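Missing here is one protein chain; the remaining ones are kept as they sit in the complex.
As written, the chain order gives the labels A, B and C, with residue 1 at the start of each chain.
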């Protein structure tokens, strides 16, 4: 066990600290950068530019496409995260264009596509949304029905997408459509790049449990885009999307954020009272808190081990597959405890005067989105058991009306 | 809601109380009657005879077969249970012969079989064991492989049975064997009555987690019994066994016993200390206790409702199917709490001087048998969801080596 | 013996459920939530016409004198439809207060009005079940001052019944001078929860000061049973919606309800939920018939039902996948009602501790 960093990395940490000391005052707030309700402001774009220049975001993206052009260094990545979180400064934009489209284009796009999209996307000049899920295609994404028919040099797209966060202010959409209706379902899909200004696109906000419209439905009627707006080939979209999903996985399950929430919960429990008794002085609540702390520490150190294994070139096993599943429920229970210790006050939200510093009710309600989004618990457990533990795949069967398999 | 009993039933209760007052002193102990380690003693048989004569056991079995010949009256049954439990007096023998074979013979046996077996069985003169499960046929009981071939007027049985409680002192065994190897698996089974003294039967005790041998393995080598020792017809054994299993279901999940255990747990928690503090004064343990009490009350009242629904002729739904599953886990958690409040002392068992009145460790270990026996939790949940909630049956599929369904 | 509803109670249940279901298609619930007052006049009027406000009120005051079991049947139906009506406060808690500690004149006056549907009540009991922040009331010279938090259905009520400490009950007119009433922004917008600021407000005593301990305890018992019944109704709806959705929704060319993970989740949900029905029924029966058992049963009915209803609501949401937490499906209205009820009149931890105390298990 060796948790020390090399001298190079310790020096790098000092550089980051010096950078933060110098720029913290002029950095935009976390919320301004990572809010999901509007396109980046000029101030955010300015900040993003500084971060790229210093290699604190888009670090490994080649210079020729507008990135910093650094080598992959997980430890430096970790140091950047740690120091920026400690300083409460944003590490830059994190939308789906940057986290999913850019890596995909770098892997599978044409030279022209890379030149055209990577730079503007990482600079926040072009905002993307993701057009994958459909009302009838959730866990079974490959059953999607939105179709694109070629007419001359254009794809004509018809159908409906859902869960399209940021659709209402995006410039572009990377979208999966069915172009080969007669092919087996995984082989009939294409991955297109669609400007959101194209006629025939209607975006409707999708109100969720929190009361906010974090997501949208997108209706597509005779939407026409050039046949060159495709990544890789026709019918290969499923493979392209899986490359993208691979990039998405790293986004989910951030123990540093969960730890921040736990610390906020401890603070809450030290102040919130019932009949004059502090929540932390109620043994049953305290025990629940300690259970959560134990699980959090486990996940936090597990993530550190994953990073270390990655650094040391260990082959991935089931260990990486459990993080999203476990983190989602841990957060959910953490928010639940926050609500419970506040009692009736815990049901208040959205700016009510009796709330605590954090909106525990809204975080609790919002946590359903993390439990379900990016694969329900059932799908996660399939993945863990099949890919991680080598257990048999779910059989594909057709059932008759009584639920008997048609053989 | 009306939880009062009719005058007839209140009078019946007085009769039972009077009986108990008169006979309690001469009744054998619970353990003597319901212990599973030996055949009934003469004293137990004497008590059983008194109970039958008074209609407190074998109540609804016709007089002609040695029973009391009473009409079905669930309330009287309930009153008998309540009063005997309150007086800590046994309601008589409960072996698998009485609880499973007798109802089956009454439903499906020949007149000769009923005459021959019912009376001696309910009087404790003939003790039965059940020969159903096999090492390779547990949840999937119908896949059993023990076979019986007809030679002349005899079945020749070869194979192995497992989980045969009381096999080491039983006179007879009701056993499922495969008689029609070419028929579909549910249609090739027969239900036979096999004397345990037949040559070729070897009984080996099966030591379990508790350290006791509550069960046996039974090895069968060229065991020959008459072809007339069959209940119903060849190939109908699965149907006969299901009639028996139907009778078994009522045996499992006794809230009165769970309530007695909870009361014992409360008593334990009032006395057992750590660092001088009573377990009941430790809020986290107290909260666990109250959780269990809430669940117990739910199940107890649920059982009362089931009885009432049965009385009032309501069609059964999912409600009856949940009892075994829920009760098994509730008991398990209740014993776990008993162990936990004793701390290190809770790991002591089997007569150690530091144990409490009850052997919590052994009850905890023994509870695995209730969780798994009579259908694992997985099988129970299949039954609840399929039969109770109308959800599709598990598809019957064959998988290739990668776990893909062979279609 | 009959553990369950009588024939008359089945008729009552059918009538109330039928009426409320007709009034609460999802579009209506959305409107009620946007309004957020917790009091929909037409639904309330319908319940009055069905006699629902008088079920625990003696016939001499215009009620039908049925009992808590019947009121529980009604509250379960309200939970099933998240109907925005001040039923528990007006038709259950207020009559108990008046019958337990009110003067003859007060009973005559207010119980008749409740039976007839001429008044609504908000009820503030948090003084007796757990004081938060700076809440607290004082009574001096017949005037009441301080702050009452989480007054149930208090936002639009005509009259406000408040516990002062754990032993005194007062009634305040909603228009009284010196009273400020503020909306509390609870996530469940089908119930009108209020904060009251009182500055030397005129009030009417229900009983003499210090004399209402038993009455307040009865109110808390009844309130816990009623909230449990509501939450049970809401959870049962969520459960069956999830089961039905699982049978309809196809993914991977088969209904998701044919996957064992979903089947078993449904089995677990119903195994946990179904016994709550009997526990709540028995608690209500105990309220009417077995006074020595009711407080313990009320605690367990509420704690157990709320814990289970919370998990059922989460699981039902999960079975619906992403759609489960959209307003398109609207499951969240039921989930939020369950979450609010969980905290009212004592959360599960507090009610379990109360159960232990009732058995002498707390030193």
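As a working rule, a residue touches a chain if its C-beta (ideal position, glycine included) is under 8 Å from a C-beta of that chain, and two chains touch if they have at least 3 such contacts.
These numbers were taken from a predicted model, which means no experiment stands behind them.
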{"item": "Where the missing chain makes contact, among the chains that are shown", "value": "A, B, C"}
{"item": "Absent-chain contact - pick from A:18, A:38, A:183 or A:391", "value": "A:391"}
{"item": "Hidden partner chain, residues of subunit B it touches", "value": "133, 135-140, 143, 162-163, 206-209, 211, 215, 272-276, 282, 284-285, 332, 336, 339-340, 342-352, 354, 361-362, 364-365, 368-369, 371-373, 376-378, 381, 394, 396-399, 403"}
{"item": "Contact set of subunit C toward the excluded chain (per top definition)", "value": "259-261, 264"}
{"item": "In subunit A, positions touching the absent partner", "value": "1-5, 75, 266, 269-270, 278, 280-281, 283, 286-287, 289-291, 293-295, 297-299, 301-302, 304-305, 307-309, 311-312, 318-319, 322, 325-326, 378, 380-382, 384-386, 388-392, 394-395"}
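The rule is short, and it goes like this: only the chains that are shown with their structure count from here on.
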{"item": "Reference subunit A; chain at largest CA-centroid distance", "value": "B"}
{"item": "For subunit B paired with subunit C, centre-to-centre distance based on mean C-alpha positions, whole Å", "value": "42"}
{"item": "Chain centre separation in whole Å, for subunit B relative to subunit A (CA means)", "value": "52"}
{"item": "Touching two or more other chains - residue numbers and ranges from subunit C", "value": "255, 258, 262, 349, 353"}
{"item": "Junction residues of subunit A - those touching two or more other chains", "value": "282, 284, 396-397, 399, 403"}
